[in-house]
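Note that one protein chain is taken out, while the other chains of the complex remain in position.
Residue numbering begins at 1 within each chain, and the chains themselves are lettered A, B and C in the order written.
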Amino acid sequence: MERRIEVGILGATGMVGQHFVKFLQNHPWFDVKWVGASDRSVGKKYRDAAKWHLGGTTPENVADLTVEECKPGNAPRLLFSATDSSVATEIEQSLAKAGHVVVSNSRNHRMDADVPLLVPEINADHLKLIPRQQALRGWSGQIATNPNCSTVVLTMGVAPLKPFGLKRIVVTTLQAISGAGYPGVPSMDISANVIPFIGGEEEKMEIETQKILGDMNGDQVRPLAAKVSAHCNRVPVVDGHLVTVSVELENKPSEADLRQAFERFRGVPQERKLPSAPERPVQYMPDQDRPQPRKDVERERGMAVFVGRLRSCPVLDYKFIALGHNTVRGAAGAAALNAELMYSEGLLD
Amino acid sequence: MERRIEVGILGATGMVGQHFVKFLQNHPWFDVKWVGASDRSVGKKYRDAAKWHLGGTTPENVADLTVEECKPGNAPRLLFSATDSSVATEIEQSLAKAGHVVVSNSRNHRMDADVPLLVPEINADHLKLIPRQQALRGWSGQIATNPNCSTVVLTMGVAPLKPFGLKRIVVTTLQAISGAGYPGVPSMDISANVIPFIGGEEEKMEIETQKILGDMNGDQVRPLAAKVSAHCNRVPVVDGHLVTVSVELENKPSEADLRQAFERFRGVPQERKLPSAPERPVQYMPDQDRPQPRKDVERERGMAVFVGRLRSCPVLDYKFIALGHNTVRGAAGAAALNAELMYSEGLLD
Amino acid sequence: MERRIEVGILGATGMVGQHFVKFLQNHPWFDVKWVGASDRSVGKKYRDAAKWHLGGTTPENVADLTVEECKPGNAPRLLFSATDSSVATEIEQSLAKAGHVVVSNSRNHRMDADVPLLVPEINADHLKLIPRQQALRGWSGQIATNPNCSTVVLTMGVAPLKPFGLKRIVVTTLQAISGAGYPGVPSMDISANVIPFIGGEEEKMEIETQKILGDMNGDQVRPLAAKVSAHCNRVPVVDGHLVTVSVELENKPSEADLRQAFERFRGVPQERKLPSAPERPVQYMPDQDRPQPRKDVERERGMAVFVGRLRSCPVLDYKFIALGHNTVRGAAGAAALNAELMYSEGLLD
Partner (left out) sequence: MERRIEVGILGATGMVGQHFVKFLQNHPWFDVKWVGASDRSVGKKYRDAAKWHLGGTTPENVADLTVEECKPGNAPRLLFSATDSSVATEIEQSLAKAGHVVVSNSRNHRMDADVPLLVPEINADHLKLIPRQQALRGWSGQIATNPNCSTVVLTMGVAPLKPFGLKRIVVTTLQAISGAGYPGVPSMDISANVIPFIGGEEEKMEIETQKILGDMNGDQVRPLAAKVSAHCNRVPVVDGHLVTVSVELENKPSEADLRQAFERFRGVPQERKLPSAPERPVQYMPDQDRPQPRKDVERERGMAVFVGRLRSCPVLDYKFIALGHNTVRGAAGAAALNAELMYSEGLLD
């Protein structure tokens, strides 16, 4: 597929914006040609507006772009949104109204009934919400969202088990510091410590999971009826959210059934060979002490979710662990895959 | 109470043994006058036999003691056992047979039907197993044990809820590296990482918890019928095991009932004002992000368990977190409190 | 000595202020009865104005004090200043003018020719600057300062060698994150990393060291002529600044001379048995891999400086390492010792 699509990044100077810049750096379809940020940065070159917080130095392909206002105007049609939730509602809506395709990592519209909350391997069909969204809101553009970073890991971990009838899920997260952006978590708080609280995170995991795993019912999503209980913790890890999961399943599958389900799990991105899609989106690791954040998070360019330690749970039915890259699969890579899905669906035509 | 009781430490040169030395350093009742270790160390001065791994330097009160064999002979009657599980069975049994009171941190005898597995605030009455142990085994001495370090934190956290009918417990641990002894966890494995597996730990938490919370039934312990499911993880924290807990309770108490239960929880050590007993063994912290290992683990000399974040659980009834000091409340301090309880019970007479 | 002196803390709600609160908690002479902070906090109870960042919870002795403005008025005569350098000049001067004794940890007046920059073991006689200060500035009060946290460690480490003629000093620091206050260093910057730059720190170490080690010449301090070169680095350690030092000495002492000099080093605080003075202010550790921050920093209540690894330097004459507690000996404890010295000198009468 030979195509070059110009894209822009809203909120490009922040930490999430930088993850977008990094992830899209050598993307086979998308060229970052436009960066938007707040007034403070407008008019500056990107390299001057954004102190680069990730490894190395500011990527050359964006370093000399001039930062623009996050408003309709000269921006490309396809915009990735890394805007802060304090301003995302207004920015994203005004751009969608003006015809832009906004692929957002912000939480603001995730739970709107007419906005798809996508994990492409799981619920590509939720894109059917878009026509309703455009009709209801009178928009020529559209907004699609990806989940909270810890939710992606959980939903990818349990989606293969959906055929067995997910009933109850108890999940504890061990989340990396990069999930909190920059400056994010003070080192005085997290060094050699655990912070057993992340504001709003548990609620997001509990409710987003139900929407993502829900089925289309006419032009609406009917949330999965499963109950979800989340315990969220920050740990001194740089990248990678690890979750421990206990699940109750309607049908009583064998352990072998479950392992097979993990290994065979595929979705629309794999069928269509979308460029950011890993061949096997969920990978079971047989070693008794894997996956581990520092050792496994960068595999498959951060786009697969790694599962391990499947065993019986004395309280619910089974327990296991899952790991995903929070700033890739849980943010920039998630949005890129969403955009690839939307493109492949003809939504960018 | 003015008393000086001479005590010895079995396995004194290892990491757990060093924690015993440290905890007992200024104990109001017990004087460490004897240290035992393996052949390699026998005959050396303690300061030479044991490279001191804890803060500061080898405590002066033991530095010049000569390391002895872990055999009956000239050892004091009361012995704390920090022996490795590979040798603990034989060492502890031969000493108990010879009349010694062995207060052990080793796992070897914990699940023996005639050996008390003590958390003095919870099951001081399990000491009633001792006469049966002595009769059955024909020992003039005795063995009492304390639980695995993560089990102590869990059982102290849920014991106050026992009156509400504990039915099901799902627990995820975030355990400190000091729990693995020395050299313990290689830094290449745990730096900026999580190791989601600790050999044997989950089984120990699941089964020890039932015994500890069980009731005496005649001269036996009837394990608590509650189901327990544990997910155990190592995190890059120096001291302090944090656990997230979801519980189902028979009676349906209010959140206020539970908070009151945590705060009012007291046991025999508090009644008898044993020297290592904290005034309030379980302390509820109202801040939304506490307790935290690095900030709270040293409070109350490491002998209290801190609880926080009590809230409804969408899957079971309630969820909360608990924190305890793994090398103090979970090891050396636990054994010291056990010995104090046994003394106060007349078992050392 | 039975005395109770009421004291106040300027900038009490910040991180340094909290260290003052903690250090003075059970001080045998000083009672914190007054806390001052910026407008935002004035009128609130201390426990509400300051989120407590150190271990445990807000100390009870100050929790219910009402935060006051940092202005002359009802404050006690003796004030410890933990004010931010952006406001310290005005606040400290107005209070000194109004008759207060300001014992400051701020950098603003350290290099003023008429302000003592004290390390009591080294230059207690620099207090002779006070009368000149009062005369010149027309103050009934006074300002005395303690050095930058890394400077204290260096100067305590080299002061015992001053009799051998300090000529050149090359020092590299490995500084703890607590030295940067709160929120201080973002965890995304320092986790599993080194930041080889601390703004202004090298200049402070180079120039403050010369003043501290200087001699009184009439009513002025003549800075030490030695050249000092500092390389300052932040490392992922919670408390404790470690420095590597190479020194050139005028006289050519033996290694034994130097070790003796470290061990025998005493100063006015030791002679007068000031309550915060360690018996041996500089302690040489013979183990080849000590001192170490996490293992040694809390010894001697954080008030001693630990030295080790003395050996020949192929470039200058000798090299060694030194460690000190940056928030105790390098901040709150340093100021407390200064105040004790000033009291013992009659300057608080």
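Heads up, the rule we're going with is that a contact is a pair of C-beta atoms (placed from the backbone, for glycine too) under 8 Å apart; a residue touches a chain by one contact, two chains touch by 3 or more.
These numbers were taken from a predicted model, which means no experiment stands behind them.
Listed residues C:Pro236, C:Pro253 or C:Pro278: the one in touch with the omitted chain is C:Pro236. Touching the chain that is not shown, out of B:Gly138, B:Pro186 or B:Gly218: B:Pro186 (per the contact rule at the top). Interface with the hidden chain, as seen from chain C, comprises residues 168-170, 172, 174, 191-197, 206, 227-229, 231, 233, 235-238, 242, 244, 246, 288-295, 308-309, 313-316, 319, 321. Those residues of chain B that touch the chain absent from the view are 15, 53, 177-178, 182-192, 236, 238. Where chain A meets the omitted chain, the residues involved are 54-57, 191-192, 238, 285, 294-296, 298-299.
Basically, only the chains that are shown with their structure count from here on.
Central chain by Cα centroid: B, whose mean Cα position is closest to the mean of all protein Cα atoms. The geometric centre of chain A is 42 Å away from that of chain B, both derived from CA atoms. Each chain gets one centre point, the mean of its Cα atoms, and the points for chain A and chain C are 48 Å apart.
Residue positions of chain A touching 2 or more other chains, listed in rising order: 191-192, 236, 238.
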